[in-house]
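All protein chains but one are shown at their positions in the complex.
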Amino acid sequence: MDMNEIKEIFFQECEEQLAELESGLLKLNDGDRDPETVNAVFRAVHSIKGGAGAFGLDDLVSFAHVFETTLDCVRSNKLEPTQDVLKVMLKSADVLADLTNAARDGGSVDEARSRTLIRELEALAHGEAPAAAEAPAPKPAAAAPKAAAPAPVVEKPPVNDEGFQPIPFSFGDFDEEPADRYVPTCQVVFKPKKDLYAKGNEAVLLLRDVSRLGEMSVYCDMDSLPPLDKMNPEEAYFSWKISVTTDKGEDGVRSVFEFAEWDCDLDIHTIEEDVVGEASDDEELPMQPVPFDLSMLDEGGPSAGGEEEPTAVEGDAAAAVAAAETATKVSQAASRAAENAKAAASAAGAAQANQAAAAGQTIRVDLDRVDRLINLVGELVINQAMLSQSVVENDNNGASSINMGLEELQQLTREIQDSVMAIRAQPVKPVFQRMARTVREIADITGKSVRLITEGENTEVDKTVIDKLAEPLTHMIRNAVDHGLEMPEKREALGKNPEGTVRLTAKHRSGRIVIELADDGAGINREKVRQKAIDNDLIAADANLSDEEIDNLIFHAGFSTADKVSDLSGRGVGMDVVKRSIQALGGRISISSKPGQGSVFTMSLPLTLAVLDGMVVTVAGQTLVVPLTAIVETLQPEASAIHSFGASQRLISIRNSFCPLVDVGRILNFRTIQANPIEGVALLVESEGGGQRALMVDAIQGQRQVVIKSLEANYTHVPGIAAATILGDGRVALILDVDAVVAASRGQSLKQDISLAATG
Amino acid sequence: MTTYAVKNLTHGRELIAFRIGEQEFCVNIMSVREIRGWTPATSMPHAPPYVLGVINLRGAVLPIVDLSLRLGMKPAEPTVRHVIIVAQVGPKVVGLLVDAVSDILTVTNENIQPTPDIANEAEKAYARGILAIEGRMICLIELDSLFPHTESEAA
């Protein structure tokens, strides 16, 4: 693994953390005051900052730092997470996401926006925190003028820990003689407390590190060592007096004790050269300089030394080290007995823990690998079908064992396919979370107050579907807020909650995922839609349309109900585009609306884009596949049920209602003359917003699960055709786009918006 | 990319020559994936006449183009003796129906003569030059211009 791979991991992790951050903030926004929620939010930002720091992503670090600081105020209850506070934080989460994306893909970030938010975050952290009442808090005080400055400089997080900053060197003459060969000598009085050992520090290691600084002499003071029988193995009895001559100076010596200085009495001071001699004679500091022997350390495995009587080695530096080791070892030995007793129990405990960890384990797999597997399984399914077909064709003498084997193979293939598809299934949660941001942004721009409620976030669907869902969904949400919801004042006047609600729901229904987007706005203004449709020549002025049909007019190309094309849902992108992208996913979309109460958009999508249950039919000598989900029923038309209508229309009567007949062969230009309905089969289909139609095909071959193959990969989109598949005979069959065919039957031509031809 | 191709030209390159009726054409061998026999194609609705349909190429859907018709000659009547040149055109893979593959040529830039002025606009669009080899005339085709990524010609 190299740094680039770790960086990729970092960005993946960022995505997860950002999702975590957003959902946490939204929970807080909903009044959740669980400290763990606040912690999770804090951790998310903290984690991003930590990783970003490691990769030198300074912009990200700076922003995350400010954000984190403010979140910490919430965490420590210095800042109440009110709706206003959360508004800033949610926006900050968005900026953090932008910064992350910019760091990954090199995109640009709205700097003014992030600067504004940094100011707002800092104001929250400083302004609202009861700074005056607090014990002297140097950081807020120092940062306050910055916050007030017109263009505040982004405060970089301190690289070092302030609490443990090395103390500045205090000898004035040191600076004056930098080039001199003078090497200061430091005297250290070091008396560990027992806490030092309890925290895993070792006097011997500290002495070793001091010895590495330069020439050292050490004196071990064992005066306080009690007789052995009174000795507490956990107590610290020794102290050391050290003299070290080092060019690292007092700072260098102090840094050795960085981890230990709180758990020992430590006195470090530099003595000038001429004082050294005096010091050695000093009665209070009886020093007996001896070379410090580190070989003891090398041998100092758990079994070496330790038996020696500490008191017998007074004055010897090596022995002083040994004594330090002894002090530690005595305590280690004491704990070893207890350790043995616990060993058996803990082994059993560990085994249990391992088992617990094994449950619900996950692995991360490269998506390419999964896709390769899915493609291979797709090939397997086709191959299995081809094999079955050729066996049936060539083997009529009833070798039942082969047939049985084939059946089992088919069963297994199907199971493998289902399992492999399940690997790609993911919850819709990330897309839903992205919508929260969309709602915030558009609410901001339109000045409306909106609450987004999401349900069924854990509903799973193929990753490809999820990836392609975001765009149409974003557009629909914008549309719902922009066109659907009324302004707060108007809502209030209508007796509604001034805050509008947009509800996004996902659920599984009969092998598909159904996503609903409901708003509690004004609903479709049918009069306006109708008039618009008439103005745009979409319908005749006297057309008799049901409410449902009027509502569905909004999915027509070029239809826009807003009086003025707003900057948001406008841009020439209408609901027709949404509909088309949903259809491209093999999905359907419809709307139902109640004036004054709001609209509900319902999308139904396949759970996977890789396979489809289809009915294999013949049309004008061509084999086609019709998605099973579209078919309501199949019928064999009788001559008496067929009625001509107008010049070329024909209707079929089904249980006393009339349903238009659609000649699939004609629509697809497979033939020029109308087929005779009574020689074929009618597939009654339900299409989006258009009621039922009877699709005429020549014959039904059977039902089959087929692997969906893209036509666009090497060719182009074909009107009336959703995709292709490969049948058991190895030939390509086309999958019918039922909605497009039905729409075409209504008189909208299957427009050749492609021309490509062979490549596009 | 372009600079590389141009540089390559001077060092010689390999071309695949094929026959359509009486005429010979060639394309850069680098764009040819494989050559395979004709199999019946599934016809596509609303396709231009030169698109014969799609076939299954080891699980991928491959459009088949009647190159004869595409080059403005008479439509092919595919038989088992016809071959399909599977070629990479831009991001897509296309099968080109031709009568037969005749040769693999190694040529340098000097071997390629400019397309004569008599050629009409359509031919100029796809012809990158003419090769004279052993008394034969072979037209070098630029597949990318034959199937541009955004073709606006209405079918």
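Which chain is which? They are A and B, in the order written, and residues in each are numbered from 1.
One rule holds for everything that comes next: a contact is a pair of C-beta atoms (placed from the backbone, for glycine too) under 8 Å apart; a residue touches a chain by one contact, two chains touch by 3 or more.
Here, contacts and distances are computed from a predicted model.
Peer 1: Which protein name, taken from UniProt, belongs to the chain you can't see among "TRAP transporter large permease subunit", "Glutamyl-tRNA(Gln) amidotransferase subunit A", "Two-component system chemotaxis response regulator CheY" or "FAD-dependent oxidoreductase"?
Peer 2: "Two-component system chemotaxis response regulator CheY"
Peer 1: Considering the entire complex, write down the shown chains that touch the omitted one.
Peer 2: The undisplayed chain, in the complete complex, is in contact with A.
Peer 1: Looking at the whole complex, which of A:Lys199, A:His269, A:Lys507 or A:Lys528 touches the chain that is not displayed?
Peer 2: Checking each option in A:Lys199, A:His269, A:Lys507 or A:Lys528, the one touching the absent chain turns out to be A:Lys199.
Peer 1: Over the whole complex, note the residues of subunit A touching the chain we left out.
Peer 2: 1-3, 5-6, 9-10, 12-13, 39-40, 42-43, 46-47, 49-51, 53-54, 56, 139, 157-164, 197-202, 204-205, 209, 256, 258-259, 262-263, 297, 300, 328, 331-332, 335, 338-339, 342-343, 346-347, 349-350, 353-354, 356-357
Throughout what follows, only the chains that are shown with their structure count from here on.
Peer 1: As a quick test, compute the distance in whole Å between the mean CA positions of subunit A and subunit B.
Peer 2: 46
Peer 1: Considering only the defined contacts, which subunit A positions touch subunit B in the complex?
Peer 2: Within the complex, subunit A touches subunit B at residues 375, 378-379, 382, 622-623, 668-670, 709-711, 713-715, 718-721, 724, 726, 730-734, 750, 752, 755-760.
Peer 1: Show me the residue ranges of subunit B that touch subunit A in the complex, using the header's touch definition.
Peer 2: 40-48, 50-51, 53-56, 58-63, 65, 70, 89-90, 92-94, 147-155
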